[in-house]
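Written out below as structure tokens is the structure these notes cover.
Heads up, one of the protein chains got dropped from this complex, but the rest are sitting where they should.
After this line comes chain A, so read on.
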Amino acid sequence: LNLWAPFSRRSAYCAASVASLTNILTPALFAGTAEWIARCQNWEGGIGGVPGMEAHGGYTFCGVAALVILKQEHLLNLRSLLHWVTGRQMRFEGGFQGRCNKLVDGCYSFWQAGLLPLLHRALHARGDPALSMAHWMFDQLALQEYILLCCQCPAGGLLDKPGKSRDFYHTCYCLSGLAIAQHFGSGDLHNEVVLGIPENCLQATHPVYNIAPEKVARAVMHFLQYPVPSLDPAS
């Protein structure tokens, strides 16, 4: 049971994403999951692979996003999480690091920066008056600078940092991070912050599922038409 623990946070997030989009999310399916994720929040404020382990960007995003889907984000200490993730934006590079004292990496543009919309929403739900209504709590322009200036491969595609080669994973998450950095909020509260020419602006991405918000809406609407499947073989 514990052999794969560090990697299960990702599975929990995948499972929660799929279940919520396809309307098969039942309390029984994720019984105990939320508490187990929350146990991995450590003294740094982030979430580690196993309880007691170092806080790590990838696991933190998966954990928090899963909790948001399960509507249990209050199980976390949101303030210390906020403190940890904002400390991960590098003051010189503008991009994010995955853990304290490590190097910047383009993919954390999504895993780390992507936490801020989630935190914003959670803190807003608590009625925190100090929350901005125009910006996320990280330097959006600095992140965009890092991605656009340092993470592009001249032959196309994006990468970790200058000197590394391009790959699909980094292309995906650099672009996702760029989208997060360019768009605050949605609907009436939507505020675009675009570095450089207007053509740099990407479509917004959904901060929990990382697909286009309209697609999330359409998926949910579609599957709501079907009843939640029951485990009873007779039905």
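Worth a mention:
Please note the rule applied: a residue touches a chain if its C-beta (ideal position, glycine included) is under 8 Å from a C-beta of that chain, and two chains touch if they have at least 3 such contacts; residues count from 1.
As a convention for this text, contacts and distances are computed from a predicted model.
Not every chain of the complex appears here, and the one that does not is recorded in UniProt as "PTAR1 protein", selected from "NADPH:adrenodoxin oxidoreductase, mitochondrial", "Aspartate aminotransferase", "F-ATPase delta subunit" or "PTAR1 protein". Within the complete assembly, A:44 is the residue of A:44, A:93 or A:160 that touches the hidden chain. Of the candidate positions A:56, A:120 or A:170, contact with the hidden chain is made by A:56. The chain omitted from view is touched by exactly one of A:9, A:99 or A:166, namely A:99.
Contact residues of chain A toward the unshown chain are 2-7, 42-44, 49-50, 52-54, 56, 99-102.
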